[in-house]
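All protein chains of the complex are present and in place, except for one that has been dropped.
Now for chain A:
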Amino acid sequence: MEVNEIMSENIHLYMIFAPVLFAMIAKTLGRRSVAVEYFSMAASLFLLIVSYIFISNVGTLSSKVLSMPFLGPGLFYADHLTAFMAFIISLIFFITTIYSGDYLEHEIKLGVITERRVADYYSRAFIFVSSMMMVVFINNIGLMWASVEATTLISALLVGFHNTREAAEAAWKYLIICTVAIALSLFGIVLLNYAIISANQSGLSLDYSTLVSAGKFADLTIIKLSFIFVLIGYGTKAGLAPMHTWLPDAHSQSPAPVSAMLSGVLLACSTYALIRFEHIARLSTGVNFASDYFIFFGLLSLFVAFPFIILQNDIKRLMAYSSIEHTGIIYLALGFGGPFGIIAVLYHTFYHAVIKSMMFLTAGSIISVYKTNEISKIKGLFEHHKFLATAIFLGGLGLCGMPPFGIFFSELLILIAAITAKKYLAAALYLICLSLIFLGFLNHLSKMTFGHYAKCHSEEAFECENCSRATAGCRALDVHVGFKTKLAITILFLISITSGVYMIFALKEAMARSAMLLLSPLF
């Protein structure tokens, strides 16, 4: 118990500052890419273990303000929601790190990157994780904004990791659109500060921990205005339509493990910041005004996503549009609210993080096997690669909400929340969109996995009709998929298929308690 106590006092130091240290070590290891790879795996396992111990103490954990040497008390804050988010981030990061080894090796073999850049990749990934942990652990709403902006800056470097024109374009769009959007949410936070000052609550700072316990103090008009600015800002970062345009570009051009992290946890981080802000807005005005905005934008995202999913011909963009869909679903759940809605938000965040990362990793491997992104050129996966075929097919079904997978249960919870809240029209539209998306996905999945793929056997250099590239001695399929790739995909698959029925106690407890925190005026 002693050890656990010391650790949960200093958890923020481990989670935020250790990755920065790891990044420096990875950078100094430099050219020895194998050493960097195994070091990163060990370091990310360390983060996962620490966050697991933190979340398994969930019974004894209460919301508390953490102090920081030299910078004074009150800078960091942790409660059950923090523990939950930190666990998801470190879990997904650990698994993507396992996968990255094989992925980067393959890229070096193809000559896409040089060996020198491996250390670059890992150090950027560590800093990226550190910035996401900062979002999760910070107490001050203004600094939370600064951390969200920091995640944009560092992940733009990861999006533009490949030195191609497409990657440069995607990174530029991502950086510009998200920076402008995040700037708008800073205006919202300034308005919140203005509301605090004009209510003459001189004891209040912008700290979350003081604001949630301050009770009703603010003017509804100002808070409403500030909420809209913050919603637009963080909503853009979460991939909410109609501000989603950066998302398919960024997710399709970044390396596969980065796409997995962007989609699995970065979107959740920005939703987390919005949830914190909405909580303050609700408590300080005593009015729940946000739910209509959430429902509107959630449904709009579903409506924007489904035609693009049905007509998509690029496997990674397909996953990206599915991320927009799931962001929409999470916002819908926020909008329906109530105990069911809030618990569904947390469950859906977890399930989506796991299964979407798995799908991005599988898609990355399929692309490296077939050397193309285009769905129409990927055929007969079952014939040539049973492992990837099973993964993409079952994973795809899980992503659309087939029963043994977790997504089914959270989507069902959202439906219950909608009916409890008497939003019948929204519930109907939600179901229609989900079934259309399911049809679209099934179409793409069966096209890719079934059918026959003609191999080309010639050894001469020519434009292969199956692959997009002209390669010397194209033997069509590079069927070998490494052990680490299989391990990463299998772990994620097992988590996503079992967690629907059985969730580890600590995680379940953490989610239930954070739902209680977020619903606090009710309990």
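By definition in this document, a contact is a pair of C-beta atoms (placed from the backbone, for glycine too) under 8 Å apart; a residue touches a chain by one contact, two chains touch by 3 or more; residues count from 1.
Note that contacts and distances are computed from a predicted model.
As stated in its UniProt record, the chain not included in the shown complex is "Hydrogenase", which appears among "RNA polymerase sigma-70 factor, ECF subfamily", "Sugar ABC transporter ATP-binding protein", "Spore germination protein" or "Hydrogenase".
Note on the undisplayed chain: of the listed residues A:L21, A:I197 or A:L494, the one touching it is A:I197.
Checked against the full complex, the candidates A:V112, A:A146, A:L300 or A:L442 give a single residue touching the omitted chain, namely A:A146. Residue A:A171 is the one among A:A171, A:L266, A:I437 or A:L518 that touches the chain not shown. Listed residues A:V20, A:V65 or A:L186: the one in touch with the omitted chain is A:L186. The chain not shown here is touched by just one of A:I11, A:A119, A:A156 or A:I378, and that residue is A:A156.
In the full complex, chain A touches the hidden chain at residues 140, 142-143, 145-147, 149-150, 153, 156-157, 160, 163-166, 168-173, 175-176, 179-180, 183-184, 186-187, 190-191, 193-194, 197-198, 200, 202, 205-206, 219, 221-222, 225, 248-249, 252-253, 308, 311-312, 317.
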